[in-house]
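Up next, chain A:
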Amino acid sequence: MKRLFVKGNEAVAMGALEAGCRYYFGYPITPQSDIPEYISREMPKLGGTFIQAESEIASINMLLGASACGVRAMTSSSSPGISLKQEGISYMAGSELPGLIVNICRSGPGLGGIDASQADYFQSVKGGGHGGYHIIVLAPHTVQEMYDLTMLAFDLADRYRMPAMLLGDAVVGQIKEALVPHPYQQPSDLPTKEWAVSGKQGRSDQRIVKSLFLGDGELEAHNWRLHAKYKQLQDNEVRCETEHVDDADLVVTAFGSAARIVKTAARMAREEGLKVGVIRPITLFPFPIATYQQAAQTVKKMLCVELNAGQMVEDVRLAVNGKVDVAFYGRPPGAGSLPTPEEILVQIKKHCG
Partner candidate 1 sequence: MTTVLKNVFDRPVSLKDVSTHFCPGCQHGTAHRLCAEAMDSLGVQQRAIGVASVGCSVFLYGYFDIDVVEAPHGRAPAVATGVKRVRKDDFVFTYQGDGDLAAIGTSEIIHAANRGEAISVIFVNNTTYGMTGGQMAPTTLPQQQTSTSPTGRNVASDGYPIRMAELLSGLEGVSYSCRVAVNNPKNIMAAGKAIEKAFRCQVEQGGFGFVEVLTTCPTNWGMNPLKANNRVAEEMIPYFPLGVFKDIAPMGQEV
Partner candidate 2 sequence: MPSNRIEIDPIYCKGCALCTIACPQKLIEMSDALNEQGYIPAVISSGNLARCTACALCARMCPDAAIRVFKSVETDGGQS
């Protein structure tokens, strides 16, 4: 396969089309508009449907409707728009509907700014809407991963019948890098969608997609089933990249674009003889708890770097449960510039010492 030189956002769009997604519903917002722009151009050529909806609320509900019919469908947005989608995401989670939601996160709160930010970590992994649910959250850190994880997101969403989110930011969305596109291979054991509405077509049973459960004990049972799936995800679907953790004194951890900087800084530290490892969660939900726990047996300290004022660090601390000290380095959204590898190296040295 030949290498292409494309933007991260375009890679998402390409990955989605390759994975068989033929329905897109969205509303413009920076820094993700390249996704709907690409899809509005390419999807109709494949017989697909692109709708620029009147709002993010409408687009997530169009996604809900399309997904209820059993097809692969997606929406994309950025932070303020993702906030509007939370109602629909909660309904999709409650109705056990798959579907891809892309958040090319920007800084907030409120209208905030358009610079790169990871301030939506909590919103993404803790169930951003009401009702106590989770969705699958994947965090790409390269253009290639924007492509690959988009495909994976569709597979996981279909397998577990729940929404999946691709959480990026302006860095991974706007950066141009080499991409090696490859044909999508659907896992052979994906469940068929026997629940999808289609008109009864002579079936004796009705198909009903809903999140309202009023019968005695029905809702509790439903919720336990959802939580059993979260456990299955934790057991089977954690994805995580590690570098030099085995002999490390210090593990630096980061996700998405922050991990790009951290990996460079860790390499610089190694060159200077410091025993530094890296843990980069690829799935933010399910979170790689076991990887951190294992590392906590051998490392002396951890350092979590984020493009926010400290969110994932809470999950890292929960994972290691006091076994090692977990320091944090980051800035709240709106800093206007990203930390440099040199800046992170200073932090690494501080915590190695």
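General remarks:
One rule holds in what follows: contacts are C-beta pairs under 8 Å (C-beta built on N, C-alpha and C of every residue); 3 or more make two chains touch, one makes a residue touch a chain; residues count from 1.
Candidate selection criterion: all candidates are chains of the complex that A comes from, given by their letters.
Predicted, not measured: the structure shown is a model, and the values here were computed from it.
Within this complex, chain A is touched by candidate 1 out of 1 or 2.
Across the complex, chain A meets candidate 1 through its residues 23, 25, 49, 51, 53-55, 57-59, 61-71, 73, 87-88, 91, 95, 197-202, 206-212.
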